[in-house]
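Could you have a look at this structure, given as structure tokens, before my questions?
The complex appears here without one of its protein chains, the remainder shown in place.
Let's turn to subunit A:
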Amino acid sequence: MKWTGEDVALYERERDYIDTALLPLLPVAFGQGAKRLASGGELVGLIAAEVERQLKGRLFLMPSFVYFADEPRALLTERLADWTNRLRREGMKHLFYVTCDRAWQEGEEADRVWFIPVVPLESMGESYKHELVREQTAELLRFLIGRWAQE
């Protein structure tokens, strides 16, 4: 499911089946490091979209959790915890995050964070980029399906 009118209508009809939320954590910055973060965000977006396409009937791809890279970490953690609680209250039994920001690998929910390393997408050939997205998608899919079996 995506955050579109059509999908949300389907979600409301079939919400018993859709018990997993995937939330991209998207840092932004201007000036130094902007290009790197943008590249990272782009790749996360591509992979998240592909995962959504393959697991459409059980996974809800949320609009990104966007923040400035230099926001105080404590506030961010608090805000994310609030989002997490809301999603859980909505019946999302499984909640996963996908990000290019390494800092999230240290928090409480670290085992629910899927980290995707930044790659300079803009200087890559189309076919190589394709291959990269396909591989990374497959890994994330395995992770999600594995966790479904465990939880």
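To be clear about the criterion, a residue touches a chain if its C-beta (ideal position, glycine included) is under 8 Å from a C-beta of that chain, and two chains touch if they have at least 3 such contacts; residues count from 1.
In the analysis below, contacts and distances are computed from a predicted model.
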Of the options "ABC transporter permease", "Menaquinol:cytochrome c reductase iron-sulfur subunit", "NADH dehydrogenase subunit F" or "Copper-resistance protein, CopA family", which is the UniProt protein name for the chain that has been left out of view? "Menaquinol:cytochrome c reductase iron-sulfur subunit"
Out of A:36, A:56, A:112 or A:129, which touches the unshown chain? A:56
Residues from subunit A at the interface with the omitted partner, ascending: 10, 14, 17-18, 50, 53-59, 141, 145, 148
